[in-house]
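Reading through the structure tokens given below for one structure.
Every protein chain except one is present and positioned as in the full complex.
Let's turn to subunit A:
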């Protein structure tokens, strides 16, 4: 069993154990009525679904924007624009997420849609820059070899460059997903839904159990997404690369 496979198994076991501990704690804990109401499994499931929905929709939009953009920015004709675009993307990530979300809400209105827009701005950088780096680190001579044996530019991109960039790109996508799961917590501030509501409720009503349960749920969700990401990275790594 390889080191990576072992790591995957440990991570999964740890997530499952932590989740089980959380459930046992909530079942056995001495909860007030308000707490019990807020922590109703059906409600939590609904929040989790909302949370995942915001995350996934943002992730899909991020991929649809960042990957083609990254590819374009590594083509010879547009290569020069790469630093400028990366600077803009950097700006998106450097700005405090909570600030971006709230400011955008004033401009675009409150609700899940705005949450998605701000999450996209926030998570584009890792995918974009890993797409660029992944494509840039492909040996120039392999590209030339491909062209030299008569492959078109498109064929070289899809059969040589992208497959070889996949490991780096996937790790960027995983980073973005984890960021998104965490940041989607903030959606609740602009009526975007998600697990963040448990945390804000916990803080506002001074219900520590709710606060802790909400935070743990988000953390476990992020770890689970990270685990899925790692699994995909393992499976999608091109054979022949070590």
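Quick note on the criterion: a contact is a pair of C-beta atoms (placed from the backbone, for glycine too) under 8 Å apart; a residue touches a chain by one contact, two chains touch by 3 or more; residues count from 1.
The rule we apply is simple: contacts and distances are computed from a predicted model.
Missing from the rendering is one chain, named in UniProt as "Osmoprotectant transport system ATP-binding protein" (options: "Osmoprotectant transport system ATP-binding protein", "RNA polymerase sigma factor", "RsbT co-antagonist protein RsbR" or "1,2-phenylacetyl-CoA epoxidase subunit PaaD"). Shown as candidates are A:5, A:32, A:152 or A:208; the residue that touches the absent chain is A:152.
Shown as candidates are A:26, A:160 or A:197; the residue that touches the absent chain is A:160. Although one chain is not shown, part of subunit A still touches it, namely residues 141-142, 144-152, 155, 159-160, 163-164, 238-242.
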